[in-house]
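The complex is shown incomplete by one protein chain, all other protein chains being positioned as in the whole.
To keep things simple, chains are lettered A, B and C as they appear, and every chain counts its residues starting from 1.
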Amino acid sequence: MYCFNNDYSEGAHPQIMKALIEASLDQHDGYSMDTHTEHAKELIKKEIKREDVDIHFLVGGTQTNMLAISAALRPHQAVIAAETGHINVHETGAVESTGHKVLTRPSADGKLTPAMIQEILDEHTDEHMVQPKMAYISNTTEIGTQYTLTELEALSRFCRQKGLYLFLDGARLGAALTSPENDLSMADIARLTDLFYIGGTKNGALFGEALVIAHPDLKPDFRYMIKQKGAMLAKGFLLGIQFEELFQNNLFYDMASHANEMAMELKKAFSRCGFPFFSGSATNQQFPILPDSLIARLRQSYQFQNQKKIDETHTAVRFVTSWATKEEAVRQFTQDLETMIKELAAERAEARK
Amino acid sequence: MYCFNNDYSEGAHPQIMKALIEASLDQHDGYSMDTHTEHAKELIKKEIKREDVDIHFLVGGTQTNMLAISAALRPHQAVIAAETGHINVHETGAVESTGHKVLTRPSADGKLTPAMIQEILDEHTDEHMVQPKMAYISNTTEIGTQYTLTELEALSRFCRQKGLYLFLDGARLGAALTSPENDLSMADIARLTDLFYIGGTKNGALFGEALVIAHPDLKPDFRYMIKQKGAMLAKGFLLGIQFEELFQNNLFYDMASHANEMAMELKKAFSRCGFPFFSGSATNQQFPILPDSLIARLRQSYQFQNQKKIDETHTAVRFVTSWATKEEAVRQFTQDLETMIKELAAERAEARK
Amino acid sequence: MYCFNNDYSEGAHPQIMKALIEASLDQHDGYSMDTHTEHAKELIKKEIKREDVDIHFLVGGTQTNMLAISAALRPHQAVIAAETGHINVHETGAVESTGHKVLTRPSADGKLTPAMIQEILDEHTDEHMVQPKMAYISNTTEIGTQYTLTELEALSRFCRQKGLYLFLDGARLGAALTSPENDLSMADIARLTDLFYIGGTKNGALFGEALVIAHPDLKPDFRYMIKQKGAMLAKGFLLGIQFEELFQNNLFYDMASHANEMAMELKKAFSRCGFPFFSGSATNQQFPILPDSLIARLRQSYQFQNQKKIDETHTAVRFVTSWATKEEAVRQFTQDLETMIKELAAERAEARK
Partner (left out) sequence: MYCFNNDYSEGAHPQIMKALIEASLDQHDGYSMDTHTEHAKELIKKEIKREDVDIHFLVGGTQTNMLAISAALRPHQAVIAAETGHINVHETGAVESTGHKVLTRPSADGKLTPAMIQEILDEHTDEHMVQPKMAYISNTTEIGTQYTLTELEALSRFCRQKGLYLFLDGARLGAALTSPENDLSMADIARLTDLFYIGGTKNGALFGEALVIAHPDLKPDFRYMIKQKGAMLAKGFLLGIQFEELFQNNLFYDMASHANEMAMELKKAFSRCGFPFFSGSATNQQFPILPDSLIARLRQSYQFQNQKKIDETHTAVRFVTSWATKEEAVRQFTQDLETMIKELAAERAEARK
């Protein structure tokens, strides 16, 4: 049974594990005040080509989203997201639990546009309604799509004009930036957003997200927020050590590239067999629409999730690859896929007799 | 420079690191639904001699306290703690951030008693005041003291009689249970409290706390709370693997015993030199009251924290040992202590001439 | 300038003012512990034909909604509403400010159905998403429509089956129950919902809503919630006195009937002139779709609100009548309407020449 469920099934890249072991018996300052953390921040600043940012290392994505949003908003303010946004659906109301409404618009490709935001602004005009103050986007999105430079520039310009903070959830930023269709750099993102995070958990770290805060209004007292939400790791050096590894020797990008390449193999296999896709993803999540009979057969050997029922006999499913996905597993899968399709055709032919 | 600042300066015990490496390339189910987690739960149930509990593995102490308390209380209810309680002082208002008041009484030894709780109940009698509904204790306490079986039984009986949940913060439970003055077992704690947690972070794990919920009213939907507060680790198996190691082959107790033994060496050294103590601790935190001149001298070679100014020339300081504290470091310290005292005496004699 | 903006432009019915004055110099117990409040509760229990309810008198509608919802839900639970629901749009995120998500579905007629709820339940299946626990409906709805007995029975049955609380916002319950199309009694509502409130503010009281709690799980400690949210009126007897008047001598229904009758006159006038309506309301809010030129002309003499732009030259507007709406004002309006239509037609004819 091979698992294409997600990109956090395995632990961490051996290089990261090695670094953790090597530093394990040293004494470090607590709460991310250590030298590894300091060094990791320097590496990221170099990567994003900005010195004037605050960087905080956090454990997970929901935690990072909740913190970034609740620290930025006053009680009556709201965050805008695509209806598919992770904060709207898959975080058990974490944002609302801090007192803020998530305002949404349907989005076929998982992306947010200035037009969608404008619609929401038009509806929220006085104190009888919440006040939109932040736009939340994810890159890649929850359905594997990604923003182009042109799109991000347009969003950035629009948000600055309207006085909205722009926050980018980069849980899968590695996958976005190494996709064949990408034209963004991490420096572009640091330049065009007010805050964003670089995902480690889904890209080869044991855990960890690096939140980069560029807007000066969002910097003060952020460590208080971290501590208050139970997000300050006593052994914060564990995060520093991991991000040092990620941003030395290109490991962050190498792992993401591998994940994308494996996904492209899957995509080609599904395409070859004539299956359509639920979303136009060129990254490590693929959403083929498959016959339910084939899905049942595939599940005998592979784990993967349902995305959405399409019609009586078809379902969009999700295949996720990661830094750890084995080439031979993908090769085996593409063979199994073709075999199973043939078997099913034969069985149907048999049944019709 | 050797660090006695805290018990989370180092990474994890080599056995734990080894287990993490070995499992790192396996595929695991996410969000603590994996087999290591399952096994770790079984080990803990065996240790506490109760099957009818829910166990959740969380990343850190503040997070665990916030979750346990906010999941248990309705909006108008409050938690009672000693004034020195971690939730009252050192968690940046995490409990209040979830909407609940912390009601306190001064406590010389860091412990809570039925009499202290009764005073608070007497003052909170109707809907114009919050409704006390939980008592929070820590073992060891924030100043290294610990509860006896008699004390815990009295608290337990009292809380049950009054309809209060009893929650024990076990961030340093290992130190408590392996102290020479201890007469409690983990099974006693599971029997006498409604929920408690077993601290890993401060006892040789990379991170991790095991929350044990015994009271049936506190069990439903707890995983929703974990997710909502950003506390659900994607790679939850990391927690399972660590707690497997902690509760196999006695590692949890061995590490805590070592920490306590190292602390007892420090205690003896301070006592030999005639220094009094701020609290009667027989565990891995020692609070000698030292002359400020000696403190300054010690800081040239050792890191440790101030606890409280005692008078014009004396301060209570905190020395913390851990599973990783080296015997030779402690030996060196006791020698240095005596040497420095002599040096200072000589300098004072010189100055008086 | 006559105002059809809303049903809370005037103070209170003279009978209510008289009762307030008469009791003004008496001494009353504070915080709704007085005898007028007791009596008002008895009158309401008689009206709803249920003794086994708790009744609380509150000042306003948003306050009542926020209290009812936040007291009923645990932190991870959510409330379901039509997208047009008052709690979703016009309460500045009051529900979210207490930590809870509002889950919505579009609704053409402002009503919620079992099918809409089922869709939401289907999407919320595990702890990565909020847990739906309450359905919120308003009667009349925000667009003047109302539930039939059959509809409310179906909702009630469905909610009980699914373990959802059913909460009815009755800010305009008087208008609903006295509408020519109504087949519900207040006793039906008390029987079919778990909690609901009877609106006084929009039906002739100075202010005040009566929250009726029938579900036993929702009763305990509710006064604590009231106090905590700043909603406990020191001079609570003011609420008791007003609800005594409302439910003596049929005043509650008489005032609502008057408001509805005035609205029916407006409706007939708009219909006679051939204008369509945005919603099928038979209650005190009417939403005709008018040409923008006519709207501009009407605004010279009347106040009313825009509801929604329909096309380039038409807008749905909202006319609200109340217990205090004067018959002569309505008569004058219907005359002015016809006159203005003719004037505009003449001007257009002139312009075309």
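Criterion: contacts are C-beta pairs under 8 Å (C-beta built on N, C-alpha and C of every residue); 3 or more make two chains touch, one makes a residue touch a chain.
From a predicted model like this one, the values you see are computed outputs, not experimental measurements.
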Chains in view touching the one left out: A, B, C
Touching the absent chain when the full complex is considered, from B:Gly11, B:Pro75 or B:Pro288: B:Pro75
Contacting the left-out chain in the complete assembly, out of A:Asn6, A:Thr62, A:Asn203 or A:Gln228: A:Gln228
Of B:Asp26, B:Asp54, B:Glu96 or B:Asp254, the one touching the omitted chain in the full complex: B:Glu96
Touch with the omitted chain, as defined above, among B:Met129, B:Leu149 or B:Ile289: B:Met129
Where the unshown chain meets chain A, residue by residue: 31, 70-71, 74-76, 98-99, 127-128, 130-131, 221, 223-228, 232
Chain C residues touching the omitted chain (full complex): 2-3, 5-6, 8-12, 14, 17, 20-21, 23-30, 59-67, 91-94, 97, 201-202, 206-207, 224, 227-235, 237-238, 324
Where the unshown chain meets chain B, residue by residue: 75-76, 78, 89-93, 96-102, 127-130
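FYI, only the chains that are shown with their structure count from here on.
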Centroid spacing, where centroids are CA-atom means, of chain A and chain B in whole angstrom: 35
Cα-centroid distance, chain A relative to chain C, in whole angstrom: 43
Chain B-chain C separation of Cα centroids, rounded to whole Å: 52
Residues of chain C whose C-beta touches two or more other chains: 75-76, 98-99, 127-128, 130
